[in-house]
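For this view, one protein chain was removed and the others were kept in their places.
A and B are the chain letters, set down in written order, and residue numbers restart from 1 in every chain.
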Amino acid sequence: MFRNNYDNDSVTFSPQGRIFQVEYAAEAVKQGSVVVGITSKKHVVLVALKRNAEELSSYQKKIFAIDEHAGIAIAGLTSDARVLSNFMKQQCLGHRLTYGRDLPVRMLVDMIGAKAQQNTQQYGKRPYGVGLLIAGVDEQGPHLFEFQPSGMTEEMVAFAIGARSQMARTYLEKNLELFADCSREELIAHGLKALKESLVQDRELTIENTSVGVTGFSKADDGSTKVEQFKVFDGQEVNAWIEGVADDKEAPAAEGESMEVDG
Amino acid sequence: MDHRPQAWGRPRDDIYGAYDGSYLQTSGPKQSTQAPVVTGTSVVALKFKDGVVIAADNLASYGSLARFTNVKRLRVFLDSSVVGFGGDVSDMQYLDRHLNELAIDESYETTPSADHPSPGGTLNAANLHKYLQKLMYKRRNDFDPLWNQILVAGLDSGSKPFLASVDLRGTAFSSPSLASGFGAALAQPIMRKYAATEEDAARLSRDEAVQVVKECMKVLYYRDARSMDKYSIAVVTKDGVELKEDEQLEKQSWAFAERIRGYGTQTV
């Protein structure tokens, strides 16, 4: 039944010092559809490809708001993601209640890291079968984190996880230098282009299967910077963005001036 | 002779009467702190253009006895806020330790170093005040209050001067000038003459504010029998905290005392 004697549970090391159950959980992440995240100096965006179980069914949500200043994109077991997402929402609200501020993003990420690690060191538990990209802003600026079932969390400039995400990552690596100074709109365009790299042959981005999440800083009327609340965009809201990166279109947002420069 | 361990070291009942152990009763409702014991008196604070001035004397009283004369009641938090304590000194010490742990917690995320000399953390005075309010309110709901009134001085998230108070009931409020204890009656009217509104406070210079607060400390020393003429004063601005803990009230004039009538054995 098992591939070897060492992969029955998450409390057994293999002779090489590996924990197979945790590695298998990481495979579950690759079963999920692809999600991409990118940061600039002022914004962080999440972009996701949604899947539907069958032609007539609805599409599974991939991006969720956690708090005013943070959101996640998920790849893997959705129900595991919901457990983590509820936990993160509670932590953010609790922190806001006691301190009157946004929970710093790294603190939030460390919390789920610690929670996931426990599941890899105690018998009777299993690792979470989901990977996350966590996007958020705090006093230090915009942040993007990757979370793995092992409990590993790392801050990234840009990243992609899920099925066929390697192609998206290649795109991100190629354009890595451009992101820092991108406007909000340019950043979303890069996210969608990275996402397209990971599409299977003959599939297209549509308003049904594409989801975008954004947070960042914007200029208030009095000149001070304020946090742009994390928001998920679906359906018609993403139409213009998808058209903006359509194949037949000469990508206008790739270099030079964008159509909409904020702040 | 009573040889039971309970009676060890006790004065003899036949001479001194039975020991009144009623306060040790294990039945009946649980009782926690019913009154402060060693106490600090007023804390006064005033906002100005770029920050806040806060002061408190260095006395801890045991009832009417001036018991400890070198007690620092202003406490710096993360090099960016000052907390001033009135009320019970042991509860203040508990809170001091608690805030120490909070500051260490906060430094985990942003380890301070020579490159980031700024506070090891981003918890500002407004955040700290909110936290203390929750803490004090919880303790009052547990019927085990921390017997203090606390002033928090510093900057808020928009780097504007921040000053607020929280007391043993968890009641919290904010004002351009604040004073706890006796100061609420004696110092507030003086400070309000100079800064009745936020706008007034925003026009005050640092020197003016320091002068007003020093004046308040003097009036309090004149009138408050639980006060002392050695005090601490701190100025919080964007550039950090300047704390002086060994100040002496200057230019005291007790001439007014001659004119006071109506107390003690005086009849005229």
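We take it that a contact is a pair of C-beta atoms (placed from the backbone, for glycine too) under 8 Å apart; a residue touches a chain by one contact, two chains touch by 3 or more.
The rule is simple: contacts and distances are computed from a predicted model.
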{"item": "UniProt protein name of the chain not shown, from \"Nucleophile aminohydrolase\", \"LSM complex subunit LSm2\", \"VPS9 domain-containing protein\" or \"B30.2/SPRY domain-containing protein\"", "value": "\"Nucleophile aminohydrolase\""}
{"item": "Contact partner of the left-out chain, one of A:159, A:217 or A:233", "value": "A:159"}
{"item": "Touch with the omitted chain, as defined above, among A:18, A:203 or A:226", "value": "A:18"}
{"item": "Identified contact with the non-displayed chain, of B:71, B:125 or B:217", "value": "B:71"}
{"item": "Residue of A:33, A:148, A:183 or A:210 in touch with the missing chain, whole complex considered", "value": "A:148"}
{"item": "On chain B, residues whose C-beta touches the chain left out of the figure", "value": "60, 68, 70-73, 75, 89, 92-94, 96-97, 100-101, 104-105, 107-108, 111-115"}
{"item": "Touching residues (missing chain, whole complex) on chain A", "value": "5-6, 10-19, 22-23, 25-27, 30, 39, 110, 113-114, 116-118, 120-124, 144, 148-152, 154-159, 169, 172-173, 176"}
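Here, only the chains that are shown with their structure count from here on.
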{"item": "Rounded Å distance between chain A and chain B, as computed from the means of their C-alpha atoms", "value": "47"}
{"item": "Of chain A, residues touching chain B in the complex", "value": "97-101, 104, 106-107, 138-140, 224"}
{"item": "Residues of chain B touching chain A in the complex", "value": "109, 122-123, 126-127, 130-131, 134, 157-158"}
